[in-house]
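Structure in structure tokens, see below.
All protein chains but one are shown in place.
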Amino acid sequence: MNEQQSPTNDARPSGATIRQRVFGEANGQPTAQRDSVLEPFFQTALDHVWGGVWNRPGLELKYRSLVVVSVLAATGHREELKTHLRGALHLGWTVDELREALLQIAGYAGFSAAHEALDVLSEIARSSE
Amino acid sequence: MNEQQSPTNDARPSGATIRQRVFGEANGQPTAQRDSVLEPFFQTALDHVWGGVWNRPGLELKYRSLVVVSVLAATGHREELKTHLRGALHLGWTVDELREALLQIAGYAGFSAAHEALDVLSEIARSSE
Amino acid sequence: MNEQQSPTNDARPSGATIRQRVFGEANGQPTAQRDSVLEPFFQTALDHVWGGVWNRPGLELKYRSLVVVSVLAATGHREELKTHLRGALHLGWTVDELREALLQIAGYAGFSAAHEALDVLSEIARSSE
Amino acid sequence: MNEQQSPTNDARPSGATIRQRVFGEANGQPTAQRDSVLEPFFQTALDHVWGGVWNRPGLELKYRSLVVVSVLAATGHREELKTHLRGALHLGWTVDELREALLQIAGYAGFSAAHEALDVLSEIARSSE
Amino acid sequence: MNEQQSPTNDARPSGATIRQRVFGEANGQPTAQRDSVLEPFFQTALDHVWGGVWNRPGLELKYRSLVVVSVLAATGHREELKTHLRGALHLGWTVDELREALLQIAGYAGFSAAHEALDVLSEIARSSE
Partner (left out) sequence: MNEQQSPTNDARPSGATIRQRVFGEANGQPTAQRDSVLEPFFQTALDHVWGGVWNRPGLELKYRSLVVVSVLAATGHREELKTHLRGALHLGWTVDELREALLQIAGYAGFSAAHEALDVLSEIARSSE
């Protein structure tokens, strides 16, 4: 039980709490909880990404979200990018700012990666009009 | 001359100007201008990354810098990461905030990529103490 | 004819034989043999991956399969991952063990890569129930 | 206005001109110009990839095309690969030569990346029969 | 405190315990604990990779180690690969088996990635002779 005695950890919100702050009430719970392959993954992600990294002090959630969007766009994980672009919009970034962020990665991860990421943002923007 | 007639482009600062804003006076010029292999690259980067992406309106330089740092950390380009971490510090991010940004990528690009990026930040932090 | 004189190679099973051991009788032959673009690829893979790497002595097929599944999950090649997860099951790994293997990569290739790989495993697990 | 005074740049064809040479008349214009997320990307790519890299002297378009196809196949950007395989055919490469180029990457980016790229080429070859 | 109430988690060994089992007594503690940039990373990795993934039931440590070695070799993280190859040897894999595992990745992540990984293994093998 290594985390329990950690005083800094005690003060940090749970992964589930942080996840809800990022995605909003409606997206507060992952959807595939009944799947015996995916359920342990979701629980691990909740405990150890949301509850291990996202909930750290020292950088605003809005900026953490921009970091995650940049990484997912550069590495081509489209489904997760879609989810996190929605989180970024929920945290206050605008579609135009996110378009610029994705254009910015073009110089560093290539225009093809940027193109794919902007396709995802375009789809989100059109579906929410 | 496709760019010349573009009215939006006319109002944008040059790549060299933006590069200096990001890295500061001392780092305003790339260093290997005499190399016939590298010189065309530096000029192209200045014209088409600094003068094509970084100088766009719609997202602050400070946030563009965070995007670039995240992409370079995720994709393992250490030398460029070092340069851009210095730019990020110059634009107002603190060492602690950048540490948190690099820790944040651990969940998405893996802890090994984060470790390598934090080694670079640690080196910068120690050299500037 | 560099391979013919090689005494160690002579003792090794052919690529086709090994491929059948990994995937089972039903999957013993690739399916697109008539395609003039893909046929040379399948033949090259059979001769030089199955007959050049997989058929080497010194590591059990079951462990070679785990190595391949890990690499494909980390690098996001979903279709090949699906094929090789089936091979891994045929060689004796259980769905639960493979779920743990894919969860293990989360820390090193990121939770997004793990998520995508687990989606593939989940699909296989549900289709074979 | 950094590019305007550059004498070498003045002599270079515009990005739009080069793009048309690579893809042919019918593909001379990107299709999603009305999308406020994608339009700035297409303009930036036209000005700064087509008008910044592709239009440089010193290497034939046909060879630049082979470089781009190789990079996109190795990094798994399928949609862009499809577009650029069509460009490569337009510039004079044959289906058989491109098949060999994609088989060549198998040794360096892995047989899975080659397989995915050859699937794209196979689709193009079958659709144009 | 999301982890505290989890009954399955209660039974799992701590990250520090697992890390010591993998690397052995001498490598039981990370070395840069005093570095304010790296220390939070090591603690996070201990709590959330070692204590979140490695300590899960359902797959032997020896096989988890093979998965990690495969991922690090495929993605080119040499320093971490070196550390984890040592862990793999400590857990009972032989140099010859690990050589075969790294040769196996050649077909899937490319011979260049395999070459770099085998250079690391070769260095370890020679230093321990």
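Before moving on, here are some points about what is shown:
Note that the chains are named A, B, C, D and E in the order they appear, and that numbering of residues resets to 1 at the start of each chain.
The definition used in the following text is that a residue touches a chain if its C-beta (ideal position, glycine included) is under 8 Å from a C-beta of that chain, and two chains touch if they have at least 3 such contacts.
These figures come from a predicted structure and were not determined experimentally.
One chain is not displayed; in the complete assembly it touches the shown chains A, B, C, D, E. Contact with the undisplayed chain is limited, among E:56, E:84 or E:99, to E:99. Interface note for the absent chain: among B:22, B:59, B:72 or B:109, the touching residue is B:72.
Residue positions on chain C in contact with the hidden chain: 1-4, 6, 9-10, 14-16, 40, 44, 46-49, 51-53, 56, in rising order. Against the chain not shown here, chain A presents residues 107-112.
One chain of the complex is left out; on chain E, the residues touching it are 76, 95, 99, 102-103, 106, 110-116, 118-119, 121-122, 125-126.
Convention: only the chains that are shown with their structure count from here on.
Interface comparison, B-C versus B-E: the higher count of C-beta contacts falls to B-E.
Between chain A and chain E, the superposing rotation on Cα atoms measures out at 180°, rounded to the nearest 5.
A separation of 23 Å divides the Cα centre of chain A from that of chain B. Counting only residues that touch two or more partner chains, chain E has 40, 44-45, 48-49, 52-53, 56, 71-72, 75, 77, 80, 107-109.
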